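Below: one structure in structure tokens.
And then subunit A:
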Amino acid sequence: MTRPRRSSALTGAAAAAALLLLSGCSSPAPSGGSAEPVEGGTLTYASGDAEPTCLDPHVGGNYPQALVSTQYLESLVSLDEDGKILPWLASDWEQSDDGLTWTFTIRDGVTFTDGTPLDAEAVRANIAHVQDPATLSSTGYLALGKVANAEAVDARTLRLTLSAPDSALLESLSQPWLAIQSPEGIARGMDANCAAPIGTGPFAVEAWDRQSSITLVRNDDYSSPPGDASHEGPAYLERIEWRFLPDSASRYAALQAGEVDVIDNAQPDTIVQAQNADGLQELDAPRPGSSNRLELNSGKPPFDDVRVREAFIRAVNVDDAVQGLFLGTAERSYSPLSSVEPLAYSQPDLFEYDPEAANELLDAAGWTERDSDGYRVKDGERLTLRLPVSTNQSIPAEQSLFEQLQAGAKDAGFEVVLDPLDLSSWYGALGENDYNLVSAPYTKVGPDVLRILYESSGTTPAPSGYFANHAQVRDPALDDLLIRASQVSDPDERAALYEDAQRMVLEGFYILPLYDQQNTYLLRDDVQGLRALPTVSAPTLYDTWLDR
Partner candidate 1 sequence: MSGAAAAGGTEPVLRISGLRVAFGSGTPVVDGVSLSIAPGECLALVGESGSGKSVTARTVLGLAGERATVTADALELRGRSLLGLSDRAWRGIRGREVGLILQDALASLDPLRPVGREIADALRLHTPLPPRQRGDWVLDLLRSVGMPEPELRARQRSGELSGGLRQRALIASAIALDPPLLIADEPTTALDTTVQARILDLLGELRAAGTAILLISHDLAVVRGIADRVAVMAEGRIVETGSVADVLERPREEYTRRLVRAVPAGKPRGERLSADARPSDATDARGASGALDTPGASVAVSARARPAEAAASAPLLTGHGLTRAFRGPDGSRRLAVQDASFELRAGETLGLVGESGSGKTTLARLALGLLEPDTGTVELDGRPWSPLPERERRTRRSLVGAVYQDPLASFDPRLSVGRILADALSGGRHARPARVSDELVSLLASVGLPPSVLARRPLHLSGGQRQRVAIARALAPRPRVLICDEPVSALDVSVQAQVLDLLDDLQERLGLAYLFISHDLGVIGHVSDQVAVMSEGRIVETGPTADVLAAPRHPFTRALLAAAPTLSA
Partner candidate 2 sequence: MSGVGAPDRGSAAAAAPGPAPAGGRGRGPGDAGRIGAAARWWASRVAGAAFVLWAVATLTFFAIRLIPGDPAEAILGGPGSQASDEALAAVRAEYGLDQPIAVQYVRQLGRLAVGDLGTSYSLREDVAALLGAQLPGTLLLAVLALAVAWLLALALATWSTRGGRVSAAVGSGLEVIAAALPHFWIAIVLILVFSTGLGWFPPISTPGVAGLVLPVVTLAIPLAGFLGQVMRESLLDALEAPFTVSARARGESEAGVRQVHVLRHAALPAVSLSGWAFGFLVSGAVVVETIFARPGLGRTLLNAVTLRDIPLVLGVVLVVAAAYIVVTLLTDAAQRLLDPRTRAA
């Protein structure tokens, strides 16, 4: 079964109906008489992602922050469904010929919800904030890696000077982790700004009841919707109750019971159930950036041997596992990039399940003996692979998938040690290079994510301590490809370079692609006009209204 992999923006109720139908043939169409959006009401959103420790996505920079901050913060640019850059808080921009100077025109007449006007100086302050090590930014910091200087030329003009050309700059700037906040808000200090960042978005943070919910209220002066929004002026919804319900069963039950209107992180079994249930709709919006994949740590034995890497990949039957666990809600990936990335390159033949080939490869690599438990041994060392699993990040189905891979790998003679860890210990295990396999999806707009994930310098930690190249790929040829790709301005050349780079990653057996980063929303039938912003697929409730 193939389904459209990409949710799109709504341009009206009819489009909404069409969109919502994308998710499955059984989803009912919204009732016919609901063409006119209704003003007002409170929408309850239940998030299964971890509760952010800071509502300012500059700090750290993870997906939970992106989800909620999309409601109150806006970026300089956005994307349309086809991946084309749309103006947002920046109305226009141009690039110098050498690609080292970018000049942005800042949208006029926009004010932050604290009354501060949006101008070039405010944007400059934001860039400075992200680049300040004290902010502990990770995602945003990496995305601005080539921005050497930012300067407010006048009230409406911002000039960025780059250290090297950056073909991904606009994609980077579209991300919520580089959203623009009121400089007055930032000046309050990290604690205050984390509690209630001030943006230009359609909603504003009213209260944050930790461990429970965030209350967002409508910004009645809102004036800056992106071009693909379906209306102008303030949002329809009066309020959003943004709850944190980490338990997926409770979350789905709450949706069923009508306690909440929208849930994210819907699990495969509930998606299937919702498809067959009355009154629920589905919005499937895979995240951009990397696919969900297992990274094979080539930086240490036994995966420093490409034959062992290939053997592992051949030994496990991912297709059946994905089919059984995801019940048709997820499709197998064979690419380093998410299927929503236009430049994603797939090579399925590299990942065919072939236990015999796996055994031969291992024999060839010298892992010829087996011990009493059936695991391969070389020089008295067991062929053991440690797989730290972040219980906060890996959904249960994924954890079960690892178990199934573990069972399959055992037949080939691999001992896979699953090590469920809390987030902190998981980071710790990565930091100590104490892993052979790891699943760490990375969300970023555009193929430039490949540079973050596979360039040699990605083995060095960012200020927050995070490093992204978990496969520990250190290949000068690949580095060269990725750097060139990030600097060329010709789209075709860029596409070709990224395809080469992806092929190198795949053929080097550095990763085992599994499926897209699952990102499915379930909503009640009376929720209309919900869409995922095409940047990082976070939901935007600006066009949303309640048909009740």
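The candidates came about this way: all candidates are chains of the complex that A comes from, given by their letters.
Going forward, a residue touches a chain if its C-beta (ideal position, glycine included) is under 8 Å from a C-beta of that chain, and two chains touch if they have at least 3 such contacts; residues count from 1.
Quick caveat, the model's predicted, so the values are computed rather than measured.
Put simply, of 1 or 2, the chain that touches subunit A in this complex is 2. Residues 53-54, 133-134, 136, 191, 194-195, 209-212, 243-247, 249-251, 253-254, 256-257, 259-260, 391-392, 422-428, 431-432, 461, 463-466 of subunit A are the ones that touch candidate 2 when the two sit in their complex.
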